[in-house]
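Just passing along the structure, written as structure tokens.
With one protein chain withheld, the remaining protein chains of the complex are depicted in position.
Which chain is which? They are A and B, in the order written, and residues in each are numbered from 1.
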Amino acid sequence: MTDYTKQIHRCFRCGYCKFPSDYSDFNCPSYARFRFDTYSTSGRLWLIYAWLKGEIEWSEHLAEILYSCTTCKNCVEQCPMKFSSDIVDWIVSARSDMLEKEKGRIPPRVTSFLEDVYRLGNPLKERGKRDAWATGIKKYQPGDEYLFYVGCLGSYDEFGQRMARSVGALLNEAGVSFGILGNEENCCGNEVYLLGERELFQVLAERNIQKFKELSVKKVVTLSPHAYNAMKNNYPLVSNAYFEVSHYTQLLCGLLRENKIRPSRNKIKVTYHDPCFLGRYNKIYGEPRKILQSIPGIELLEMERNRENSFCCGGGSGNFVTDLLAGSKESPSRIRVREAYETGADILAVACPSCMTMLQDAVKVEELEDKLAVKDISQILTESL
Amino acid sequence: MLQLNFDPAKCAACKTQDCLVKCQYLHLDKDKARTEMQKIINGEDSFVLHDCVTCYACEEYCKMGNHPFYLIVERQEEKGILPAPRSIATMWINQCEPRGRFTVGKVEERALSFCFIPIFPFLATGKLFDGIASSYIMGEEFFCNAVFLHYAGMSVIKDRLPKVIENIAKLGIKELICLHDECYGTFNSLAPAYGMEVPFKTTHYFEYLYEKLKELKDEIKPLNVKVAYQRPCSNRLSPKTEHFVNDIFNLIGVHRVKREYVGENALCCAEVIRMGQGYKLADDVQKRNLDDMVKGEAEYCVFNCPMCQLNIGEKVAKRGIKPIHIIDLCKMAIGEKPALEA
Partner (left out) sequence: MTDIYKSLVEIVGEEHVSNQKEERYFYGRDPGLTPPHEPDYVVMPETTEEVQQIVKLANKEKIPIVPKGGGLALTGLVIPQKGGIVIDMKRMGKILEVNEKSRYVVVEGGVTHGMLQNYLKKHHPKLRHSIPDSPAISTVVGNAVIHGQGRLTQQYGFNSDMVSGLEVVLPTGEICRIGSHSISPYWFSRGAPWPDLSGLFLGWFGTTGIITKLGLRLYPAKKMRDVMVFLTDKIELVPDIILKLTHTEMTEDIVVNEQPLPPRMKGNIYILIIITGDSDEELDFKRKIIWDALWDIFESRDGGFLSVPADMKPPLLEMPSRDVVRFADVRKGGGFEYSGPIIPLEKYPEFITKQKELVSKYNLSYSATSRVIAGGHCMMYAFAFTFNRADDDEMDRIRKALREAAEFTVEQGGMMWKPTIEEQKMIIERMDPNTLKIMKKIKELLDPNGIMNPGNWEA
């Protein structure tokens, strides 16, 4: 990764970062929400540079601008410049530096997020048992093929738990050898990393890697694309991680191919929302769709902004807790459910517990509860068995 | 000072004057051919120097191995005769100038040459290139420079090619598998014609593919498709490699359709002709070429040279024939997906 302090001035503020490939709408979630140019990537990069040069001083507003970025990587996808792949890393690095140099002056909700992860092991202020959701799912034993890594939302959030149960049940149904860590599971640290708290991330990552090592874990399958991303892309930077990681949609896809899961006819109209950490971050677009298309009778309707042009639900970078983009009909999750509804689909399929919780809330606020159901892919598959 | 190994006595002794008689563009009888060739040998002006479309074919037609085409190129340059607009030659000279932006993989004694064509790293993948794909060279520093034959640029070749040979040899390469047909032709015809020693073995990628396919024989499922083969201009410099096309096709169950424009009578992709002679001749050549493929009911047009494929692939597709590179065809035969979208 390049040293952002030496590169960040290269932004030309051309504004392509605001759009998807076809310019159909604004595709930067914070820009769509707030509409000041400062809330787009180019705004952030110019302000960070100004801060580095001492032209502007730290302020709460600067902090808010910086942390309202959901790190969805639409800008990385769209920026025409050679340095495009580094842009979000620059913002994350700047967050790290500001955390240090401004002595932790960050939005209170972000402070709270980080403190809760540090003290409670999750950002949701949950103090209860992490495996309270897990009826019928056994603990991981050395020798099990997969460790099913559930994550904080899967452990504590109502919708996340539903997803975790649903995936767990499907894996059981297909005879997959797996188990969970239960109370011994730690936060994956993906959001902590993106919020710039490097030291805490390091601790979390090392803890998890160590735990997997102790249990001789060779394969991890994650519920959340956030955890998938952290383990695949960031853990190797911390320490030698001797395990393979996959997302549950990849596993389910394989099980379908081997006929271990056989869906029956289900006449439903579904539209699929590509989560950022599966899609743009890791280029996984096909498997979730293959799962859906394996259901006889399904009609898969694509939103206009799909795959690498997917519009972020607004939950990334801890925003599924900090909710810095809430409070408007232009909040990204609300824009996204309206877009999903316009496809004519009855079901908005997700593959991420963060997207699930953001979009569930948005459906309520948009008063579309009777018209559009938000379900995760495993749930749709289960209902088709 | 590099000199062309040309022997006027061989032309004098030649009974057929095939170089110019067989020319698909100039239509000379034996007497006229002899006269014009003599003018060229003498360093006099000849309409041949002006009207040559630089298709390279006379290199093949000459049974004496006397390099009539290279002589034509030398004379064109000496006389300031431009076979194509000056600006296009300038573009090539600047585009291909070595500037330290080459890439070299984990080069071993046996290595692939990607020339400086960006498509090759994508084609050289899969089982066919297992164990060798990472041993490659690519960049202007390894570029064969034969393209300057189209632009009366023999002096550019003489200047750059020796360095290219040195760059390759310096890497310790003992066998270079040339994925670009023109590179192979350069090292086996053009370089020796000027007394340039090539201190490494060169293998045409056809031969490499053929041997590899024999190894993977059990994985081959005959494709049972009908194809037309698009022979590039550069293959005129190494006609002895042409048989591999049939050898490969036989191995993978591909049937060549009957064609008028085949072998020595093949038509090039004609885009160089367009740039040098204009659209009328180029359109005519392309029409005859494609009509010929369509008449034979070819399902695929198989390309040897990626430049030909980029140049006329779309036109081929519009005529209902699928363009495909021979490497991709071989991939299909062993159950792999083609690297390039049709």
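The working rule: contacts are C-beta pairs under 8 Å (C-beta built on N, C-alpha and C of every residue); 3 or more make two chains touch, one makes a residue touch a chain.
The structure presented is a predicted model; accordingly, all values stated were derived computationally and were not measured.
A.B. asks: Which of these touches the unseen chain: B:I41, B:M64, B:I88 or B:V198?
C.D. replies: Answering carefully, the residue with contact to the hidden chain is B:I88.
A.B. asks: On chain B, what residues meet the omitted chain?
C.D. replies: Against the missing chain, chain B presents residues 82, 84-88, 90-91, 94-95, 97, 99, 271-272, 274-276, 278-279, 307, 310-311, 313-314, 318.
A.B. asks: Using the document's contact rule, name the residues of chain A that touch the chain not shown here.
C.D. replies: Residues 7, 9-16, 18-19, 22-25, 34-38, 43, 46-47, 50, 55-57, 59, 61-62, 65, 80-83, 328 of chain A touch the chain that is not shown.
One rule holds for everything that comes next: only the chains that are shown with their structure count from here on.
A.B. asks: Using mean CA coordinates as chain centres, what's the chain A-chain B distance in Å?
C.D. replies: For chain A versus chain B, the centre distance works out to 51 Å.
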